[in-house]
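Removed from the display is one protein chain of the complex; every other protein chain stays in position.
Chain naming follows the written order as A and B, and within any one chain the residues start at number 1.
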Amino acid sequence: MEKKSKKKAEVVLKKEISRRDFIKTTALGAAGLSLSSWAPVPFTYGAQPPIKVGMLNEYTVFATEYGYWLGKVGRAAIAKINAEGGIAGRKLELHEYDTKANPAWSASMCRKMILEDKVDLIMGSIHSGVHLACFPLIKQYKIPLFSGGSMTYEFTGKDSLSLHGGYYIRNHSHARSQAVAAWKFGFDNLGKKWTFLNADYAWGHSLAREFGSRVRAAGGKTQDIFAPPTTQDFIPFLQKVNPDTEVLFTAFLGSSGLGVLRQTVEVGLHKRLQRFTVICTTEGIGQEVVGKESIGAYYIEYHPRHLDQLPKELHPYEIAYRKAGGVDKDGKEVGNPKVTIAGSHMYSMWIYPYMIKLGIEQSGWKDSKKNMDLIKAICSLKLKAGPWCPVGDLVMREEDHQGFNDFYISRVEPDLKLKILEIIPKEKSMYEPETDLRKIV
Amino acid sequence: MFVQKGKSFGFILIFVLILLLLAVLPFFVDLFYQTFLTELFVWILFAISFDLIFGYTGLLSFGQALFFGLGGYTVTILIRKFGLNTELSLLLSIVIPILFAWFVGFFSVRLTGIHFVIITIIFAIIGNVIGDTWTSLTGGADGLTFSPPPFRLGLFQIDLMDIKGNYYFVLTIVAISFLFLRRMIQSPLGKVFISIRENDERARLIGYNVQRYKLIAFMIAGGLSGLAGGLYSLTLKYASAGYLHWSVSGHAVVYTIVGGMGTLMGPALGVGIVMSLEHYLINFLQATDLVVGIALVFMVLVAPKGLVGLIQSRFKKGETSA
Partner (left out) sequence: MISNLAVAILNGIVWGLIMALIALGLNMIFGLLHIINMAHGALYMLGAVVAWYVIELTGNFWIGLMVAPLCVGFIGLIIERGLIRTIEDKPIITIICTFGLMLAIQQLVLMIFGGSPRRISPPVAYRFPLFELQYPAMRIMIALISIAMMIGLWIFLRKTKYGLWMRAVVQDREMAVALGIPVTKVYMWTFVLGSALAAFSGVLAAPIVSVEFMMGREVLIMAFIIVIVGGMGNLEGSVIAAIMISLIQGVGALFVPPSIATVFALAFMIIVLLFRPQGLFGE
C-alpha cells in the first residue's frame, strides 16, 4: 500500500481511493440519478484514517502558470510529510480540483470536497473570486481554507468574521502588506509622482489604492488609469500617462501583463520614468519572455526567483525545497528550461502542510469538532527558517490569521536576471490588524 | 384527438413520476448530490427559458446571460445592500430582467437571423463590461457573497441555508416554471410563437404583429432567465460578473441543442447529460474540456435533432413496424 501510493507521485488522488457515484440521467426529461456502491478507502488494517486535504487551483482557463506550480509544490509537500511519517501517525490524502478560474464552478467543487470527499481542510487557489465564492461553505461547515495566493486584503481585514467566520488562513502577502512594505522604496528611490496603470477589477483597484494612498500621504502625486484586465492594445492608455510622472506602476496578469511591460518600452516611456510593479504580473513567465524591454524595471518579490539572491543562511533549505519541486537555481523547471516558477506564490503551499502538522500536534486535533482550535494553533505559529520554511522566518498573526515574511525589491539586470537590491524585513509590512479573531469560541 | 389526450396524459404521468422521484431522492442520496441536483434544476430552468425563444420562437439569442446575471445580482444586491427579504428579491429577479428584456428586445426584434444574434450578443457584452468594472456595485469578477433570510410565504417558511430546504425550494419553483412554460406553449400564444418560428413572413401576412409577439417571447424568456439567475445566487449565496459572460449563454445553447430544441424536455435532458458528464469526468482528469468538446461534436452528429429527437425517432420506428 505504501509503495503504491508513493509511486503515484506520492499522492493518493481521489480516483485511486474511492469509486465515485456514477451519475446517469434517465431518458425521460429531468435528470435522475443512479448510485453505485462506494468502495471503502483502502488503508492498512489497524491504521488511523487519513487526513483528507482538498486542493483547489487554477489548472485551466486562466492563471494556469500559478495553478501548475502551486499544485506541484502542494503535492510535493504532502508527499514529503507522508514520507516523514504523516501527521500524528496519519497520512495526508489529497483531493485535487480545478477552479477553471470560475468562482461559481469552484463553489461547486468546494461543495464536492466538503460534502462528498469529506475533506478536513482545503488549500490553494490565487483567485479572490474563488475564495469569496467558497466562504459561505467554509463558514457553514467550519472547514479551514488556506489561501494559495489571493491578494484581496479585505479577506483578513475588518469584515473577516462576516465573510468567513475566521476559517480563512493566509500565510502570504496581499495588496496592503505589499504596499506597506514597499511603497517607501519606490517613493525614496524612484520618484514621488506615480501613475497606476492597473487592471480594472478588485486586484488592480486595491493595489492602486494601497500604494497610492501612502504616496499621497507622504506628499507625492498619483494618477489612476484603469484598463480592462484582458487589454491587448495599451497605447491608448500609455499615452494618458502624465508628462511629469516619475514612476509607472502596472498591474496586469498573463499576456496583458507582458503586453503592458513591453508596450511601455515600445512607446519610449521607459526613458523618462521608472517602472515599478509586483512580481505577480510576470510570475511563471521568464524574463526572457518579457524580453530585453524589461531591463531596468523594478519588481517587488515575495521570494527571490534566483537562488543566489537569497540570504546565504537560507540556501540549504531553499536547495532542498527547489529539489522537491523540480526547480533549478534560476527558477526554471528541471528538464524544461522554458517553464519558469511562480516563485513568489508557490511557497505558500510548501509551508501550509508543515503549519498544519504543527497545529495538529499542538492542539491535539483529531477531527472536525475542533477545527477552530486547530486554526488558532496554526495562527499563533512563529516559524523559524528551516527546511519547511525556506522564506526565512514567517510569523502568523492570531488577530487576523495573516502571515508575514520578508519582502525583496529587485531590478532586471542586462542579463535579464532579477537582482535583489534590498530586503525589506517583515516587521515593516505589519500594518495594524483590523479585526480580532481571537475572540471566536 | 385520442392520441392528443393520450399524449397529455402520458406527459402528466411521466412528469408526476419524475417529480415524486426527485421529491424522495434527498432521503436516499447524500448532501453533495442534493446540491448537485439543485444546481441542475437551476440550469434546467435557464435552458428551458432559452428553448422558449430559440426552440419555439426561432430566435437565437446568445445574450441570455445578461438576464441570468441581472436576476442573480438583483437578488444579491437587494438582500445584501438593502436588507430586502428573499420573497420580494426573488420576485424582482423576474421583474427587473423582464424590464431589461423589454428594452433590449424592443431594438433586437427588429432584426432577424444572424443580425438578431449579434445584437443580443452586443447588449450582453455591454452588460458584462459594466458588471466587470462597476465593482462598487457588483464586486466585479470577484463577486459578492450574502446570507439570504428564510423564504416566507404566509405561514410557510424555508431555510435556504439548509441544503434540503434549498433543494425543495428550487425544485418546486423550477417545476412550476416548467408547467407554466408548457401550458403557454400549448396555448394560442404558444402557437403564435411556433408559427413565427416556422415562417415569420407568413405569420405576418396572416395578420400577426410578429415583432410584438417576438418581444413578448423575449420578455418571458428574459424573466425566466432572471429567475434562474436569482435561484442560482440563492443557492450559491454568491454572485459575480462572470454570470454575465457570453459563455453562460453558450451553456444554454449547448444544453438545448444537445437535448433537443423545441421540446422543453430536451433542454432538461441536455442539462442532465452534459453536466453529469462534466462532473463525472473531473474525478479522472483535469482536461475535462477536451473530452466535453469531443463529446459535444459526437452527440450533435449522432443526434442532430437532439437526444429527444433520437428517442422520438426510435419510438416512431417502433410504431411503423408494429
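Keep this in mind: a residue touches a chain if its C-beta (ideal position, glycine included) is under 8 Å from a C-beta of that chain, and two chains touch if they have at least 3 such contacts.
Everything numeric here is computed off the predicted structure, so don't read it as measured data.
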Full-complex contact with the absent chain, from B:A239, B:V258 or B:L307: B:V258
Selected from A:G219, A:P243, A:G335 or A:P414 as touching the chain missing from the view: A:P243
Among A:I138, A:M151, A:I285 or A:V327, residue touching the chain not depicted: A:I285
From A:K338, A:K369, A:K382 or A:K439, residue that would touch the chain that is not displayed: A:K338
Residue numbers in chain A that touch the chain omitted from display: 60-62, 64-65, 67-68, 200, 226-228, 230, 232-233, 235-240, 243, 254-255, 258-259, 263, 266-269, 284-285, 288-291, 338-340
Interface with the undisplayed chain - residues on chain B: 107, 110-112, 114-115, 118-119, 121-123, 125-126, 129-130, 132-133, 246, 250, 253-254, 257-258, 261, 287, 289-290, 292-297, 300-301, 304
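As a convention for this text, only the chains that are shown with their structure count from here on.
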Inter-centroid spacing, chain B versus chain A (mean Cα positions, whole Å): 36
Chain A partner contacts - residues on chain B that touch it in the complex: 14-15, 18, 21-22, 25, 28-33, 35-37, 39-41, 44, 129, 132-133, 135, 139-145, 147, 161, 232, 236-238, 240, 242-243, 265, 268-269, 271-273, 275-276, 279-280, 282-284, 286-289, 311
Residues of chain A touching chain B in the complex: 14-15, 20-33, 35, 59-60, 97-98, 102-104, 107-109, 111-112, 115-116, 128-129, 132-133, 135-136, 140, 152, 163, 200-202, 205, 226, 228-229
